[in-house]
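All protein chains of the complex are present and in place, except for one that has been dropped.
Note that the chains take the letters A, B, C, D and E in the order they are written out, and that residue 1 is the start of every chain.
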Amino acid sequence: MTQQPTNESRLERGKRALAEIDGEAGHNVVAALADIAPDFATYLFEFPFGDIYCRPGLDLRSREISTIAALTAMGNASPQLKVHIEAGLNVGLTREEITEIIMQMAVYAGFPAALNGLFAAKEVFARRG
Amino acid sequence: MTQQPTNESRLERGKRALAEIDGEAGHNVVAALADIAPDFATYLFEFPFGDIYCRPGLDLRSREISTIAALTAMGNASPQLKVHIEAGLNVGLTREEITEIIMQMAVYAGFPAALNGLFAAKEVFARRG
Amino acid sequence: MTQQPTNESRLERGKRALAEIDGEAGHNVVAALADIAPDFATYLFEFPFGDIYCRPGLDLRSREISTIAALTAMGNASPQLKVHIEAGLNVGLTREEITEIIMQMAVYAGFPAALNGLFAAKEVFARRG
Amino acid sequence: MTQQPTNESRLERGKRALAEIDGEAGHNVVAALADIAPDFATYLFEFPFGDIYCRPGLDLRSREISTIAALTAMGNASPQLKVHIEAGLNVGLTREEITEIIMQMAVYAGFPAALNGLFAAKEVFARRG
Amino acid sequence: MTQQPTNESRLERGKRALAEIDGEAGHNVVAALADIAPDFATYLFEFPFGDIYCRPGLDLRSREISTIAALTAMGNASPQLKVHIEAGLNVGLTREEITEIIMQMAVYAGFPAALNGLFAAKEVFARRG
Partner (left out) sequence: MTQQPTNESRLERGKRALAEIDGEAGHNVVAALADIAPDFATYLFEFPFGDIYCRPGLDLRSREISTIAALTAMGNASPQLKVHIEAGLNVGLTREEITEIIMQMAVYAGFPAALNGLFAAKEVFARRG
């Protein structure tokens, strides 16, 4: 991530990180929360993005590998998997690398999880042209 | 992985990859299968290690990040998570990086999954001194 | 639940409980089972509703809290989660309380499970106006 | 499965098994993989169908019972469950038997998993007339 | 199951079925419930065993195949998987068939689930000699 200004709050830092990593998809999730649970949007900025993704001990590329792998394996969070396939591309993973991560999940979570992950990637890749 | 001899079979290639990645822990799993399902040991060599881990499109470091993340998130395969925390160290991940991957899973699979992953890592790290 | 007539069978008691708790949504599930597995509709009346929900040791409000929390955390039963968000409103939970239960699941099952639960609630709340 | 020619490769054997078991539905999955992960189609032929389903120790009918039960219980792989409900019919399971397998999953994975499985079966049965 | 006397209650029928299928292991589970939730033992007799396992549409052998497959795939119910590996043997599945069912779960739930299932079977087989 680009260098952080000093004295930035968790919320500001998280907003900046979410914009940089998830782009428009992240913005849409937050907008959709506005009328039902605006505080949850704040938590989403603060904890995952302001706290975790900004930690120095692991680069963003590796963080997105982790997330794509986990969401593919869990197999019950398709919208979030698509957001993070986009995020993976945003932080520099290639389409081939993302495809490899998802294929590997066949070993740990079974062929259906990997197949559904590949079809999610196909949809994201097609949308981005 | 070290360069592959030509004409190597999937089984040979998988055995070599398993030894390089998982070390003794991989060997123990295979030995434990000998009397109940020896063919399954063959499949384990062939598909995950001979086919998937040897593919050129993703480096071993990224493959182990994927596996540690997925097994932490799934939360129901503690022995295999420990094997792959060791494998992560074997392919060059630092203890700090592994800890970061596991902590991040709190975001995607909840705090209990991350806590149980951290305690698995603590056990592996202690055993290796 | 309203007072039970004596000598009521499990099936009758379950039908009454299902109608009181799940309302029309429960009726629709049972109707959809008629041509494929009518006996399963009977079991659904008898065990969950005739046996469990009618037990005196826990009030209906607490039972619906339990169910909304569990279905949000499991993340693989969206139609049933929506039925029970309605049921929660039927037995007296407020929209705010339901939103809090779902948000809390971010801690135990991760942010994607909570997000998907919140969007299910948003849909149910909008339908009820 | 019909008798196997000698010297058939895993890939050829898997293609033959997939066609026999999954029919058109299996073909569609493989076609959909062509532009994103053609190697994964190869693995799908080779490991599940060329290796596992062709093993002599368990008949195809029992293999499809296992798969329908597992996918119903896991509850996060609806497209694959539908493919295997069709496959179950292809290898000789009756609609009643498939319905019984799915209903039984209420005991092990809960009523929502069984309900969603029954509705998947209802859709497949209707499509086949 | 052996022929059922007429006028048998669900509870009596379930007790008989549990004894026939699960043997001593089923008895132990029920005994362990006595001081914490005796009613749950009653439900366990009545719904899974009195209602489901006694239904005529699927033979007991196929029912145990379903249960072993599902519990292996879910991967979070090791004590119950062991009980049903025993039950599978009790209703006529061979050790080889049980091993095949569990191995097949590598395809649908990943290699760790299958490995942990095989080690559960190894333990049960060893105990029975």
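Throughout what follows, contacts are C-beta pairs under 8 Å (C-beta built on N, C-alpha and C of every residue); 3 or more make two chains touch, one makes a residue touch a chain.
A quick note: this is a predicted structure, and the numbers were derived from the prediction, not measured.
Peer 1: For the chain that was dropped from the view, give me its touching partners among the shown chains.
Peer 2: A, B, C, D, E
Peer 1: May I ask you to list the residues on subunit E that touch the chain which is not drawn?
Peer 2: Residues of subunit E in touch with the missing chain: 29, 32-33, 35-37, 39-40, 43-44, 48, 71, 74-77, 79-80.
Peer 1: For subunit C, enumerate the residues touching the unshown chain of the complex.
Peer 2: Residues 47-48, 52-53, 55, 57-58, 62-63, 65-74, 77, 80, 96-97, 99-101, 103-109 of subunit C touch the chain absent from view.
Peer 1: Of the residues in subunit D, which ones touch the absent chain?
Peer 2: Answer for subunit D: residues 73, 105-113 touch the chain left out.
Assume only the chains that are shown with their structure count from here on.
Peer 1: Give the chains in contact with both subunit A and subunit E, ordered by label.
Peer 2: B, C, D
Peer 1: When contacts are scored as defined above, which chain pair ends up with more C-beta pairs, B-C or A-C?
Peer 2: Answer to which pair has more contacts is A-C.
Peer 1: Once the Cα atoms of subunit B and subunit E are superposed, what angle does the rotation have, between 0 and 180 degrees and to the nearest 5?
Peer 2: When the C-alpha atoms are superposed, subunit B turns by 120 degrees onto subunit E.
Peer 1: How big is the gap, in whole Å, between where the Cα atoms of subunit B centre and where those of subunit D centre?
Peer 2: The separation of the two C-alpha centroids amounts to 28 Å.
Peer 1: Using the average of all C-alpha atoms in each chain as its centre, how far is it in Å between subunit A and subunit B?
Peer 2: 23
Peer 1: Could you list which residues of subunit E touch at least two other chains?
Peer 2: 47, 55, 73-74, 99, 103, 105-113 - these are the residues of subunit E that touch more than one other chain.
Peer 1: What kind of graph do the touching chains make: line, ring, star, complete, other?
Peer 2: Shape of the chain contacts: complete, all pairs touching.
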